[in-house]
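Have a look at the structure below, then the notes.
As you look at this complex, bear in mind that one protein chain is not there, while each of the others sits in place.
Per-chain residue numbering starts at 1, and chain names A, B and C are given in the order in which the chains are listed.
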Amino acid sequence: MANKSVSKTAGTNKSFIDKMGGQQFIVLIIVIVMFIFFSAMSPGFRKYTTVVSILDYSYYIALMAIGVTFPLLTGGVDLSIGTGLICYSLIGGLLVRQHGMPVAVGMLVTILIGIVFGIINGCLVALMDLPPFLATLCTCMITRGFGAFVVGGYGIPWPAAGQEGGWFRSIFKIQMGGQNIPIGFLWIILLVIIMSFVLNHTKMGRYTRAIGSNKEATRLSGVNVKFYHIMAYVICGLFAGLAAIAYSAIFATVQPGSGAGFEMDAIGGAIVGGVSMSGAVGNVTGTLIGVFVICLLKTGLPFIGLTANWQQIITGFVLIIAVLIDIFKRKKESGQ
Amino acid sequence: MGGRKVESIKQNPLVKKVGFNRIVLCIVLLLMYGLFCALTGGDFFGMRRILSALNYAYFLGFLSLAVTFVIATGGIDFSIGPVMFCCALMAGFCFTMYGMPMPAALLISLVIGLAFGIFNGYLVAYWNVPSFITSMASMNIAKGLASVFTKTQSVSWPQSSQEGGWFRNLVTIEDIPVGLIILIVIAVVCAILLNQTKMGRYILSLGSNKEAVRLSGVNVKKWEMSAYVVCGLLVGIAAIFFVGAYSTVQPGYGDQYNNEAIAGCVMGGTSMAGGLASISGTIIGVFIISLLQEGIMALGLDKNLQLIITGIIVIVAVFADVVARRRKN
Amino acid sequence: MGEVILTMKGIDKSFPGVHALDHVDLEVRKGEVHALMGENGAGKSTLMKVLTGIYKKDSGTITYEGKEVEFHNTREAQDAGVVIVHQELNMLGHLTVAQNIFIGREFKKGIRIDDKKMNEEAKKLFDRMHIDIDPKETMSKLTVGKQQMCEIAKAISHKAKVIIFDEPSAALTESEIEELFKIIRDLRDQGLGIVYISHRMDEIKVITDRVTVMRDGAYVGTLITKDCTKDDIINMMVGRVIYEDPKTQNMTPKGSPVVLKVDHLNAGKMVQDVSFELHKGEVLGFSGLMGAGRTETMRALFGADPIDSGDIYINGQKVTIKSPQDAVKHGIGYLSEDRKRYGIVVQKSVAENTTMADLDEFSNGPFINKKKEKEVANKYVESLATKTPSVDQLVVNLSGGNQQKVVIAKWLTRNCDILIFDEPTRGIDVGAKNEIYKLMNQLAAEGKAIIMVSSEMTEILRMSDRIVVMCEGKKTGELDISEATQENIMNMATREIS
Partner (left out) sequence: GCGGGDEATTSDNGDAATSEEDSSGGGDYTFEVVVKSFQSTYWQAAIQGIEAAKEELGVKVNTTGPNAESDIADQVNMLNNAISQNPDGIALAANDQNAVLDSLQDALDADIPVVCFDTGVPDAPEGSVIATIATDNEAAGAVAAENMYNVIKDTIANATEPVRIGEVNQDATSANISGRGMGFINKMKELIEADGKTVAVIGNQFYVDQVENNGDEGSADVIIEVAVPAQTTVELSATEASNIMNKDDTIAIFGSNQVTAEGVLTANQNLNVLAATPDEGIVGVGFDAGATLKAAVADGTLIGAVTQAPVDQGNLAIHALYDYCEGKEVSDIPTDSYWYDASNMEEEDIAPNLYD
């Protein structure tokens, strides 16, 4: 995919900042419209608890999406985050459940394995020159198999709230006066701010974009392209590890063999939020907004009385429409 | 003009024709078979195992062929698995619930596949929606549509002895692998389509540089869409062979086959960047995957190992290709 | 000229099927501008890529500042003071100008990149070069010429001792070239060694001190520029003298019919109210500065970009052209200026590219007649003297000039009546240029109508029967060749700007 982006020489007469800001804005409006629509349609949706539910289920997707923004910006992709998430969580959970390790150690291991697979992906792509789609498709299969293999195929429940070690669930949600406070959302916002900074004001971010814009030119400029290319995947792996913890904290049991398809939600969110599949264009704030479109569809549609199956159909169409709006907008712009 | 010394690359004509990569894959395939025979103490030897492995190879083969066309244009299709299930579910439901005759059901499967192909192709080619998004959308739509249509029921196609069960003869008659013959015939048709016809030439060329082909006065939209249409039709065929071998499909699934189908295709030398595709490679790749799946099971090993090993083999195969190309340059 | 700073001796390099460099020598001194000349595919770029560590040499030695060196990547070369401005633009379209210039060596404030300081430094650099570019502008929004200037600014900003310019002028306007020469002289006076690659003979005489000529990957010789003539150099490059004078009179047969009439064409802001006529057997030159909108006009005419208003008549018939397909159907062929992006399909063979526009002619029903395809491809490889091991070679492996020939072959195969050549000889050496000129003349004589867009004045004067001049999207003049001079064309080309 990356080679499609090379040599975007003169001729594109619009600023990419405009374009990106533009799409973010459109998507933000879509989120708001959807929210108003669902609220109008369903009394259940208007409740505080619903908002908390949507947030709850959005954490792991949001974390994956923030991470995968980096490979996307290099013009690559990481398809292994979904099955990876389950794999990391299974292994971390296994240590806690079967080997009696403290939850903190389990969490650390979860993140570390995420980073290890990030390094593997990065090496496959940057050192061995495999197409990112393909390399991560393979690690997708490998993590899916590996996680299930290590735990012997059994589902792993992380400690429940109230149990020994259950404290980690309150990283994402604390109770105060009988109400749940979704503090996980604050973490997400914090991470988005940090990653925005990394992307826009550090070498790491600069080179990530540069690689997506023109890898060869970046290399010829004397940048250690391999290192930074690997790092994009490492960040993605790190965030997949964090997502694994969010997932374990929100849901009771982690089932091996699941997780395929999570990456679609995350990547779809990023793209809807304005990240370009051909690299260099996009931002983590956009990604976050895009993720909310996906999550609203996933958690919002059931509230207006649609069965799960209609949800899927509608999700499909909304995805296309979100992208089409952007395409038509751009067409109109360039037509002038 | 000066007489530049132009050395042509010396290569065995056979190797050149078939491709080094594919020869290696064939050897891998044979070695794997030998290895499994040895490890299982000869139990693996014989038709029964091969037939069983072939069951898996049929539908996967058609899926892989299907996605080869899309990948050749530089696109990607993650909806093949779910669409295959959607075809099988809706067509099967027409047969079991609405009492349609079997030929009509088979036709419906193809038509649904085709419809998704047209849908994907139209969005990608005419409206410039990234193929990743289109396929993600049609994956959701296929799952949802099938669930709504069948009321989330799984659908079982008739057994050989039941009415309409004759369609299983497409897969095997007694111990004759009819499906293999059909797969090979269709693969040959695909190969001709890709290498000998205008359509194939344009598909591969636009996969490599779409703008240049457009400026040559070619209707690139039509040809790009045609790749997705062929893909859809092949997915419809895959659905028939899936139920021919495994009878039952369940709504809401199918994505588990995407990766294996794409893996088979890429293992055989089709480039994810587009412009480069090999049908024979795809078929060999699919055989490797299905043999692996059968072999792992025969050894009594974990199914998960198959995923891991497939992943590693694809990485090695593609890396070998990368190295070979690097050495050339 | 000072002491020797860089010596390359017996450099050898092979690609599969091509012996690109055959024991080539090169010596660069401090304070000189050293021209590297040779036909397309002679190996100039390859030699420079070997020097800067992009390719690994097979054998030979490189001595730099008295020590034998081997750079493994551009970073090492840069750090040692050897910098290259590449033939193909190497820019990051999504980043700003300043970010491009300082990529890989950003100023930092803690872990933060100091974008402010980078912008200031870039501004200083541009001021020194007397060019007006906003460092905060996104790179892809600049014209090709300005992008090229940024590349040069980037090279200068390194503390370089040797700078290599690989065809820097190909994308620059006359005035920009003037600026460039000033900069180069400045650098030379500071004692830098400069390698200058170009196909433009005039420039060589103006700017360089010595010339090294290569032919077919081999070293031919080195000359002192002021002691030799243009012909000497060309002779060394191609082994024979070829030089032709400008056309002096319109060669179009009297009363030949109008095949193409463009009436008040508007397309976007770069094509405003353009009208012209094209006769059978005529070569119509389109002159103007870069960004004058010539390419846009041709793309609109060809259906590659949408037309806002205006009419197109072919052989007196009004036609609608909405896509390149329509244009090709009406017998128009378009040779784009950016062959990498719009001309060739790099992953396909020479033969496959040759028949791309006319595949129907080579098919029986849906099937392609590959034998016929190869025959025709071979015919054009011969008649255009394309350097390729065989017609099965992938186009990606050909040198720039030879790629251009493949694109020409594509349109010749299609046998179009109206041919648009947009910068047909950009980056093509004299020998090959001559072949292409001959071909164009021959085609015109056969009764084809040709539009030739070119930024090279000599080319316009030599080839055109009539000349249309454009400036800022508008047609500013039309001249018969008999009345055309460099001066009055430049006048029209800058009419609105000044």
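Heads up, the rule we're going with is that a residue touches a chain if its C-beta (ideal position, glycine included) is under 8 Å from a C-beta of that chain, and two chains touch if they have at least 3 such contacts.
These figures come from a predicted structure and were not determined experimentally.
A.B. asks: Can you pull out the displayed chains that the omitted chain is in contact with?
C.D. replies: A, B
A.B. asks: For subunit A, enumerate the residues touching the unshown chain of the complex.
C.D. replies: 43-44, 47, 49-50, 52-53, 56-57, 144, 148, 152-155, 157, 160-163, 169, 173, 175, 178, 180, 247, 250-258, 261, 298-299, 302-303, 307-309, 311-312
A.B. asks: What is the set of subunit B residues that contact the non-displayed chain in the whole complex?
C.D. replies: 40-41, 43, 48-49, 52, 55-56, 143-144, 147, 151-154, 156, 159-160, 242, 245-253, 256, 293-294, 297-300, 303-304
The criterion applied here is as follows: only the chains that are shown with their structure count from here on.
A.B. asks: Common contacts of subunit A and subunit B?
C.D. replies: Chains in contact with subunit A as well as subunit B: C.
A.B. asks: By raw count of C-beta pairs in contact, what's the busiest chain pair here?
C.D. replies: Looking at every pair of chains, the most contacts join A-B.
A.B. asks: Rounded to a whole Å, what is the gap between the Cα centroids of subunit A and subunit B?
C.D. replies: Taking the mean C-alpha position of each chain, the two centres sit 29 Å apart.
A.B. asks: How far is the middle of subunit B from the middle of subunit C, if each middle is the mean of its Cα atoms, in Å?
C.D. replies: Between these chains, centre-to-centre, one finds 43 Å.
A.B. asks: Return the residues of subunit C touching two or more other chains; collapse runs of consecutive numbers into ranges.
C.D. replies: In subunit C, residues 341 touch at least two other chains, as defined above.
A.B. asks: For subunit B, write out the residues touching at least two other chains, lowest number first.
C.D. replies: none
A.B. asks: Flag every residue of subunit C that touches subunit B in the complex, lowest number first.
C.D. replies: For subunit C paired with subunit B, touching residues are 15-19, 39, 41, 215-217, 238-239, 302, 304, 323-325, 327-329, 334, 336, 341-348, 352, 356-357, 359-360, 363, 366-368, 370, 385, 387-390, 410, 414, 431-432.
A.B. asks: Which residues of subunit A touch subunit C once you look at their complex with the stated criterion?
C.D. replies: Result: residues 7-13, 15-17, 201-203, 206-207, 209-210, 212-214, 216-224, 280-281, 335-336 of subunit A touch subunit C.
A.B. asks: Help me check something: in the complex, which residues belonging to subunit B touch subunit A?
C.D. replies: Answer in residue numbers: 74, 76, 78, 123, 127-130, 132-134, 136-141, 143-145, 147-148, 152, 251, 255-256, 259-260, 262-263, 266, 271-273, 302-308, 310-312, 314-315, 318-319, 322, 326.
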